[in-house]
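Every protein chain but one is kept in place in this view of the complex.
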Amino acid sequence: MSDTPSITRADVAHLASLARIDLPPESLDHYAEQLAVILGAVAQVAEVAADDIPPMSHPLPLVNVFRTDEVRPSLTSDEALSGAPSVESDRFRVPRILDEA
Amino acid sequence: MSTAITEPVVPYDEVIAEFDPVLGLEVHVELGTATKMFCGCPTEFGAEPNTQTCPTCLGLPGSLPVVNAIGVESAIRIGLALNCSIAEWCRFARKNYFYPDMPKNFQTSQYDEPICFNGYLDVEVETDDGMRTFRVEIERAHMEEDTGKTSHQGGATGRIHGADYSLVDYNRAGIPLIEIVTKPITGTGKYAPEVAKAYVTALREILRGLGVSDVKMEQGSLRCDANVSLRPSPESPLGTRTETKNVNSLRSVERSVRYEMTRQAAILRAGNKVMQETRHWHEDTGVTTSGRPKSDADDYRYFPEPDLVPIAPSREWVEQLRAALPENPSVLRARVQTAWGISDFEMMAVVKAGALELVAATVAAGADQAAARKWWVGEVTRIANERGVELVDLPITPVDIARVEAMVGAGALNDKLARQVIEAVLAGEGSPDDVVATRGLAVVSDDGPLLEAIDAALAEAPDVAEKILSGKLAAAGAIVGAVMKATRGQADAARVRELLLERLGVAE
Partner (left out) sequence: MSDLIRLTAAETAAAVASGAASAVEVAQAHLDRISEVDERVHAFLHVDTDGALAAAAAVDSARAAGATLSPLAGVPLALKDVMTQKGIPTTCGSRILEGWRPPYDSTVTARLKAAGVVILGKTNMDEFAMGSSTEHSAYGPTHNPWDLDRIPGGSGGGSAAAVAAFEAPLAIGTDTGGSIRQPAAVTGTVGVKPTYGAVSRYGLVALASSLDQAGPCARTVLDAALLHATIAGHDPLDSTSFDGPVPDVVGAALRADVQGMRIGVVKELSGEGYQAGVQQRFDEAVALLTGMGAEVVEVSCPNFPYALAAYYLILPSECSSNLAKFDGMRFGLRVGEDDGDPSVEQVMGRTRAAGFGAEAIRRIMLGTYALSAGYYDAYYGQAQKVRTLIARDFAAAFEQVDVLISPTAPTTAFKLGEKLDDPLAMYLNDVATIPANLAGIPGMSLPAGLAPEDCLPVGLQIMAPAMADDRLYNVGAALEAALLSNWGRPILQEAPSL
């Protein structure tokens, strides 16, 4: 891949939206530039001939790690809620949700 | 309050005449394991909010998942019962999206490597030409985790729209789910709604038989999303589908599919396009309303879950599980039908009522199969329908029915009294013996009171006695009726007739 992939302002806005980060509009161009440069460097991986090479998702050759179906102590609700920015009726209070999942 | 706008629909028979329906059913099963899928928190229903969480199911920084062995075992058993192939090697994957009920803002699920795939389930549906078997092909069954529960505050309906804020309880987050997805179900024609219902019914039966879940649709341990699309003919390419959620009963499965077909037909007839979206079923009004636009391009950015290692079920383990599977329900049905010596029609009545296990258990408790069937398919089903509940949810058991039958057999109850006892048990008055004792419903077995009642009845109607004596035995019925009335039904009618004829010195 010889061309540096281009990242536009709109691309950055889209990525930021997928990643739920409200970037200030004035930062979009700067991020676009930086991401394009980084992407250009990492796109180098395409130069490696790897068609019949299996991808490696886990460094250790472990399989079948399970636990038994036995109850273990939970946190108390106080502990669970201890870091919460907002609590009501022992539940996490969150701002209004717009869409169904 | 569901939307006031009513969308146009096309009468069902016209829908069938013009279009070919294609279905897709996605069923989520909440497993009845003791602990969650990736941590040791308990799964008990109804606990105080956020008392069944830990760093893992709360998604706290630094936490890690560990797979529940029974979750995997259940997934394999479900796959085997659905004639699936079991993967030799598969991984979990992260499905990435943001939502407040998801502690990690990704769901640990499976993507292109489901643990079970390529199965089928044969379902039987009553058609104009008799019973027909439809084979529903199953694409996959995979493991994933449930989300927390949000409750929306401040709005009028408790639903999302119009709410001011929400409260989240993560007790349910991480509970194991198995998602079962069918391949497109074609060739059902006008029976699409029935096939959909039959599939979910049969699936539920299998799951209950496996003991992996309590499969209660109203409680959410069995959830169904119905995908429906229409096309001009079976040779046409697939049409645009909608996905309908909030289908909380078997009845809703059938009704929602039927409704969607009629709604989509109206759109297509008008020359418009069906919008690909998620819709919400309303059981009370019998319609679906628009949810959010569904996009196949929802970018979940799936990648293999690095915190969990692959699952490679050995073939030995899979065969062990297969060997220990309970009898397939359709095999069980055939066997039982032969054992009871009943017709297809009689068998179908039992199956349709969802009473097979209950009848069999009643027989096992000592009752005659015909009597067991009579009660379950008849009286008890009638009451279940009245109350809008499933048979299993009624407060009467096979042992109860068997007991009632035993009392009838012993002459302690007659048919009418038996019915009263059963109704009383269903009303929560206690066991059959309790009811009989409390209400004093026993058949009068002492001849004395019967003879008194007979004499009284004869005195009231002297002309009847003459008719009987002159050979019109049918007239005896009036006296018997009067005696039954006088004894509030607690007489054995046959015995009354016997005594009456004896009294009059008339031979049968």
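Per-chain residue numbering starts at 1, and chain names A and B are given in the order in which the chains are listed.
Operating definition for what follows: contacts are C-beta pairs under 8 Å (C-beta built on N, C-alpha and C of every residue); 3 or more make two chains touch, one makes a residue touch a chain.
What you see is a predicted model, and the numbers here were worked out from it, not measured in a lab.
*Asks:* If the full complex is used, which shown chains touch the chain that is missing here?
*Replies:* By the stated touch criterion, the chain not on view contacts A, B.
*Asks:* Looking at the whole complex, which of B:58, B:136 or B:287 touches the chain that is not displayed?
*Replies:* Going through B:58, B:136 or B:287 one by one, B:58 is the residue touching the chain not shown.
*Asks:* Just one of B:19, B:106, B:191 or B:376 touches the chain that is missing; which is it?
*Replies:* B:106
*Asks:* Of the residues in chain A, which ones touch the absent chain?
*Replies:* Touch with the absent chain occurs at residues 7, 11-12, 15-16, 18-24, 31, 34-35, 37-39, 41-48, 50, 53-60, 62, 65, 67, 75, 79-80, 82-86, 92, 94-98.
*Asks:* Using the touch rule from the top, list residues of chain B that touch the missing partner.
*Replies:* 55, 58-67, 94, 96, 98, 100, 103-106, 166, 168, 297, 299, 301-303, 306-309
To be clear about the criterion, only the chains that are shown with their structure count from here on.
*Asks:* So, what's the distance in Å between the C-alpha centres of chain B and chain A?
*Replies:* Using C-alpha averages as centres, the distance is 40 Å.
*Asks:* Inside the complex, what are the residues of chain A that reach chain B?
*Replies:* 18, 20, 57-58, 60, 62-77, 80-81, 83, 88-101
*Asks:* Enumerate the contact residues on chain B facing chain A in the complex.
*Replies:* 33-35, 39-42, 48-55, 58, 60, 66-72, 89, 91, 97-102, 105, 147, 150-152, 154, 160, 163-170, 278, 291-292, 299, 301, 303-304, 306, 308-313
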